[in-house]
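The complex appears here minus one protein chain, its other protein chains still in place.
On to subunit A.
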Amino acid sequence: MLKLINITKSFGDNIVLKDLSLEIESDKTTVIIGSSGSGKSTLLRCINMLSEPDAGIFSYKDMTLNFSDKLDRRLEYKFKKLTGMVFQGFNLFPHKTVIENIVLAPITVNSIDKKIAYEEAEILLKQVGLFEKKDQYPHELSGGQQQRIAIARALAMKPDIMLFDEPTSALDPEIELEILKLISKVTKGNFTNIIVTHNMNFAKEISDKVIFLEKGQVLAEGTYEQLNTSDNVRIKQFLNTIG
């Protein structure tokens, strides 16, 4: 279980996360929804340490990170390495082939033997269905294919927690479903998934829990059904708009 306790994050005068607390169950898929500017992406980036919270506590397994105190950098790095991130814009390395994109971090960061890293990458490529593209460059692939590779790249680091930051927002609706199925196929049950999305299909199809974020705070949480039948005016309004 990953616990976030009283997390605060602001950029200048703009307070993005306000004393936010939530619990994320291990090996389950949590979907975070909310309108633009509600703090969804910032929350994800805080968990990945791309931006560090100003205050609050992360608690995961035997680790406790207290951002209000001076941080133990080594512990922070240890936690960061337990997370993998998939971005809205894929962010594949353009100067590396598909398979090089996947093996680069395991070889460089984890000092894994080259041969083993390539073997593992090939297995991942088969899982995401793009083995035949292994020697091509990212620009030769479609958006959907690039995102599949980005997912494989994150999985290659064997994280506990997979973070998806609007993974289908840059793709057309048809591909969206494909990526959704893939995420479900390659991660479900084995990873703690946290997915930030505007797409209610994610919540409907693969979430164990949905968190509705509003102005940097948790407005509601529960299963998709619970949220869908909620009486809360704001949630109803939100669900109606994005349909």
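Criterion: a contact is a pair of C-beta atoms (placed from the backbone, for glycine too) under 8 Å apart; a residue touches a chain by one contact, two chains touch by 3 or more; residues count from 1.
Here is the rule we use: contacts and distances are computed from a predicted model.
Choosing from "DNA metabolism protein", "Phosphoribosylformylglycinamidine synthase subunit PurQ", "Thiol-disulfide oxidoreductase ResA" or "L-cystine transport system permease protein TcyB", the protein name stored in UniProt for the chain missing from the display reads "L-cystine transport system permease protein TcyB". Across A:V109, A:I123 or A:I242, the single residue that touches the chain missing here is A:V109.
The missing chain, though absent from the display, is touched by one residue of A:D19, A:E119, A:E140 or A:D172; that residue is A:E140.
Touching the chain that is not shown, out of A:S10, A:S35, A:N91 or A:Q127: A:N91 (per the contact rule at the top).
Contacts to the hidden chain, counted on subunit A, fall at residues 48, 50, 77, 80-81, 83-85, 87, 89, 91-95, 104-105, 108-110, 137-140, 153-154, 157.
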